[in-house]
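Sending over a structure as structure tokens; questions will come in a sec.
With one protein chain held back, the other chains of the complex are shown just where they sit.
Chain lettering (A and B) follows the sequence in which the chains are written, and residue indices restart at 1 in each chain.
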Amino acid sequence: MSAEPLLSVKNLKKHFAIKGGVFARNVEKVYAVDGVSFDIGKSETLGLVGESGCGKSTTGRCILRLIEPSSGEVWLSGQDVMRMDGSALRSLRRDMQIIFQDPYASLNPRLTVAAIIGEALQIHNLVKSKKELEERVVKLLETVGLQPDHMRRFPHEFSGGQRQRIGIARALAVEPKLLICDEPVSALDVSIQAQVINLLEDLQEQFGLTYLFIAHDLSVVEHISTRVAVMYLGRVVEIAPSRALYDTPLHPYTEALLSAVPIPDPTVKRKRIMLQGDVPNPIRPPSGCHFHTRCPIARADCAQRDPELLEKRPGHWVACHYRG
Amino acid sequence: MASAVILLLIVLAVLIGPYVWRVPINEIDFASKLDGPSWTHPLGTDDLGQDILARLLYGGRISLAVGLCAMLVAAIVGVMVGAIAGMSRGGIDAALMWLADLFLSLPQLPLLLLISYLFRDALTKLIGTQGGIFLIVVLVIGGLRWMQVARLVRAQILSIREKEFIEAARALGASSIRQVVRHILPNALGPVIVAGTIDVANAIIAESTLSFLGLGFPPDIPTWGRVLFDAKDTIDIAPHWAIFAGSAIFLTVLTINFIGDGLRDALDPRRVL
Partner (left out) sequence: MAETLLEIRGLKTWFKTDDGMVRAVDGVDLHIDRGETVGVVGESGCGKTVTARSVLKLIDMPPGRFEDGSILWRGRDLIPLAADEMDKIRAREIAIVFQEPMTSLNPVYTVGDQIAEVLRQHQQLNRKQAIDAAVEMLRLVNIPNPGKRVHDYPHQFSGGMRQRVMIAMALSCKPKLLIADEPTTALDVTIQAQILELMQEMKEKLGMSIMLITHAMGVVAETCQRVVVMYAGKVVEEAPVEALFGNPRHPYTQGLIRSIPRVDRAAEQKQRLEAIAGTVPSLLEPPPGCRFAARCKFAMDVCTKAMPPLKEVGPGHFVRCVL
């Protein structure tokens, strides 16, 4: 990993207040993100995996400040993202962008493709004339594998995979350094997923992009990521280089997660680690280590002390009292 | 689209008609009172021998104008209130919706009566009879219809706000105003347009009702409702009078409603036109 990470997240927290009662008092809190820290180096891809409710999507949005975090720090290229406001924040938006999961809801159905992709260029005054805008849009369309004449069409005329490409073109328009991919292929058919994954990899090589790849599909994440972070109930439980995580997972949750992934090969027989029960409610997370209620190796003090994320092997961090 | 043509004809008729059909609206001619349609009086005459066609053409302007203006008042106030409520959260939203609920519980007719009674004279002195009444009628009808529009706009905005393309716009650096104007409102206004056209229809009917009850414009002004009001007493011997007046209202309202539907569909980019 290079010297200075492009993105540095320190102890990010986001608690949602639930209002209840007659006077809309704060009754409970949802601990969606409960102290998340990681770094991403330039041109790296960090995969962020976890099951529903673990807080990975919220983390992505907090980094962009689409949701305001409750506390914590985010540093992009040495700049303090949390302190920025107004026009500083707006110009920061050029450096980090996001692509969304739902290809149908992420494009304004009333705008042409040209307007959707070109909007960023207009907001940041990156073009001086309509002609220049069109030229840039055409180039972006070609970069993502679409035709120039597509720019006059509307989103509903395209398939899911094509819409995702439009979303990618939109994000690339501002030439960002960091691209947060929030489940970008989950809603697509398997054969289209491969197309989009290949496209993302090509773009990364072409433009030196850095990705935070958020997904729940471990196979996809493993394929595209340099390093992977596993989240459970608002916390990061393990971070490791992609191959190391899958070959030698240290955290019991990671082990269980990996063993649950179905392998498309009937000749491979594996021992499956079955977790009992369901994911606990993020409103009342278990005390101490959040995973102790389902953990096969949990012991008494796991409920008392929060485990810290420690580097147990070179580049391999685990948050567990008894592993590593 | 037939509706558009018919409505256009109606509008043209009331705008230009009185210049073409130069029969005066209040030429009293007892000799030919309550006559059915004839060449001199294509829609017949009323009980004072006045030409019904001329009266309908002239009064139509007022009825249509009231309908349109009331709708505009309701739409503008409604969109603004709904947009503010939908975009802000918590206190402002709650306060505005409470206000809407308040207005919804006001009875339209008695209120119109009351305001008319209180302000008619003052306004008449300021802008003349017609103007004064016009203003009162438009403001009250429009002022009591903005709530539905506001609710509709607010509901639309709340649902569109959550959509990812709005988040995408924010992520690109769009200001709140840009998000609302360029992204949210165009997607929110579809149902509002339909509601708007229904409002025109409702306003015309409301004005007709008021005039029918004798509460709107003074009796010599032949708004369609007024004409209907006058016609009701002689329905058995001169049905043509009521029928023509009623048909004018009916036809106008119907065509406006169809146009509203058509507009909403036409503005939906998903349709291949």
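By our rule, a residue touches a chain if its C-beta (ideal position, glycine included) is under 8 Å from a C-beta of that chain, and two chains touch if they have at least 3 such contacts.
Everything numeric here is computed off the predicted structure, so don't read it as measured data.
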Open item on the list: Need the list of shown chains touched by the one chain that isn't shown.
Closed with: A
Task: Residue of A:147, A:198 or A:304 in touch with the missing chain, whole complex considered - done: A:198
Task: Chain not shown: contacting residue from A:258, A:298 or A:319 - done: A:258
- [ ] Looking beyond the chains shown, say which of A:16, A:104, A:207 or A:246 touches the absent one.
- [x] A:246
Task: Contact residue for the chain not shown (choose from A:275, A:298 or A:318) - done: A:275
- [ ] Can you list, in ascending order, the subunit A residues touching the missing chain?
- [x] 51-52, 159, 161, 189-195, 197-198, 201, 216, 218-220, 222-224, 242-243, 246, 256-268, 272, 274-275, 278-279
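Just so we're on the same page, only the chains that are shown with their structure count from here on.
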- [ ] Just give me the whole-number Å value for how far the CA centre of subunit A lies from that of subunit B.
- [x] 51
Open item on the list: For a test of understanding, state which residues of subunit B touch subunit A in their complex under the given definition.
Closed with: 163-165, 167-174, 178, 182-183, 186-187, 269-270
Task: Interfacial residue positions of subunit A with respect to subunit B in the complex - done: 61, 64, 66, 90-91, 93-94, 97-98, 100-102, 105-110, 119-120, 123-124, 154, 156, 167, 170, 174
